[in-house]
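My questions all concern the structure below.
The block that comes next holds subunit A.
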Amino acid sequence: VDETIRLGLVSPMSGPNARYGAFSLHGAELAVKEINDAGGIDGRKIEIFSADSQGTPVEGVSATRRLIDQDKVNYIIGDVSSSVTLAMQPVAEDAGVLLLNAASSNPKITYGAGVGGYKWTFRNYPTDENRALIVAKYAAEQRGFTKFAVLSVDSDYGRSAITFTKKYLPDFKGEIVSEDYYKEGEVDFRSVLAKIRDNGAQAIIMYGLADTTPIIARQMLELGLAGKVTLIGNGEFNTEKTIKSAPKVLEGAVEAAAWLPAFDSPESKAFVEKFTAAYNEAPNNHAYVHWDTVHLLAQAIKEAGSPDQAKVRDALSKIKYKSAVGEVTFDDHNQARLPMILLQIEDGKPSIKGAYAADIQYPAN
Partner candidate 1 sequence: MADSNLSIKSLRAGYGSLDILNGVDLDVPAGQFVALMGPNGAGKSTLLKTLYGMTTIKDGSIDWRGKNIAGYKSRAILGEGISFVPQGRCNFPVMTVDENLQMAAYTLRDDKVKADRDYVYDLFPILKTRRSTLAGNMSGGEQQLLEVAMAVLQRPKVLLVDEPSVGLSPAAIGIVFDELLRLHAAGQTILLVEQNTKKAMEVAERAVILRLGRVTWDGLPGEISHDELGELFLTGKMRGETEAVH
Partner candidate 2 sequence: MSLTEVSQSQQRRDLRLPLGVLLLLAALCAPFVASTYVVHALIIALIFMLPAHGLNLLVGYTGLLSLAQAAFFGIGAYASGLLAVTYGTPFYVNVAAAGLAAGAIALPLGIPALRLRSTSFVMCTLGFVIIGQAIAKNWISLTRGDMGLSSIPKPHFALGPLSFTVSGTTAFYYLALTVGILATLAVWMIVRSPAGRNMIAIRENETLAESVGIPTWRYKLIVFMLSAVFAGVGGSLYAHYLTVVSPLTFQMYYSTTMLIIVLGGGAGTISGVVFGSLLFVGLTEALRVTPELRMIAYGLCLLVLVFWFRKGFAPVINRLWDSIGSAK
Partner candidate 3 sequence: MTGLPILEISNLTKSYGAVKAVDDVSIHVERGEIAGLIGPNGSGKSTFFDCSTGLAKPDSGKVRLDGQDITGWTLNRIAREGRMLRSFQKTVVFKSLDVEENLIIAGQMFSFPWLFSTFGIGKLSRSRVSGLRERAQDLIRMAGLWDVRKQPAGNLSGGQQKLIQFASMLMPEPKLILLDEPMAGINPKIIERVVETILYANKSLGVSFLIIEHNIDVVTSICRRVIVLDQGRKLAEGLPQEIINDQRVREAYLGG
């Protein structure tokens, strides 16, 4: 009998989001290696099967099917992009394969999971709602901002984060003065930044892509926004590379992330070290969440006492998993109760201001 545990990973290995795919795979592979080196789960080794979603739903579904039908995987982790995950859900459901999401933040995914419908979907990642709330709260209460300009990526992630920002901002007397979304790969932000310069916004709410942040920061510098307008939101503000691109602009930036390399816990530090040793580059958030999710799955299998999917599912819903950022449990929508980490750039270094979890208000069906 085949004793290995077959784990599928769906991620964007090609296309504009390929970078996320690479980090995800590396993170997951590192975890698998750690587990296998430690003797596996009750003696069973994990084997990982990677499939490319190209960041598009149809390819994501194809990839999922192939993992299920050809590679006969028992578990799937994926995808990064919410649109793809949403499309994968029914496929996993039909096949009765456990789908663990590690990086998509669109709330809809767990609105429709657990008691919401899809019994086989779990998410080990905080939602946009949570993120939007704590950023808005911090910006208003700690920094005293009231006028905000939106400049986010034009995707379900960027757009839904703003949707929730709008939901909570009135609670903090905040006001949005302009709203713009950029396409992946956009490089020219001068027009919008000039508008923001003139409309009196104190902060730019940016739920964006890591690679765009330096461009925007540079152009803010060019337009003389450094020190006048602050970046808040999410978009790898905290990495050395980003800060180096325009230190003056990023000073004071506020970010909420599921994880960041500077997070101060022994597990986290150890992960950063191992990852850097293995791949010669510092991990990012996506590497971490995939690494973490594999470990979470391993613990669930261990607690279930067998790789049987139904048992593992039950184990997951009852699990108390100690992650690098705190204890993880799942609610009845199979959504992990996870903290978001809030940080601010001070003196060119990220400084952590706290970790906040928030209960999700599920829409009444």
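The rule is short, and it goes like this: a contact is a pair of C-beta atoms (placed from the backbone, for glycine too) under 8 Å apart; a residue touches a chain by one contact, two chains touch by 3 or more; residues count from 1.
For anyone wondering why these and not others, all candidates are chains of the complex that A comes from, given by their letters.
Keep in mind the model is a prediction, meaning the values are calculated, not measured.
Trainee: In the complex, subunit A is touched by which of the candidates 1, 2 or 3?
Mentor: Candidate touching subunit A in this assembly: 2.
Trainee: For subunit A, which residues count as touching candidate 2 in their complex?
Mentor: 13-14, 18, 51-52, 54, 56-58, 61-62, 65-66, 68-70, 83, 86-87, 89-90, 94, 106, 108, 112, 117, 154-156, 158-160
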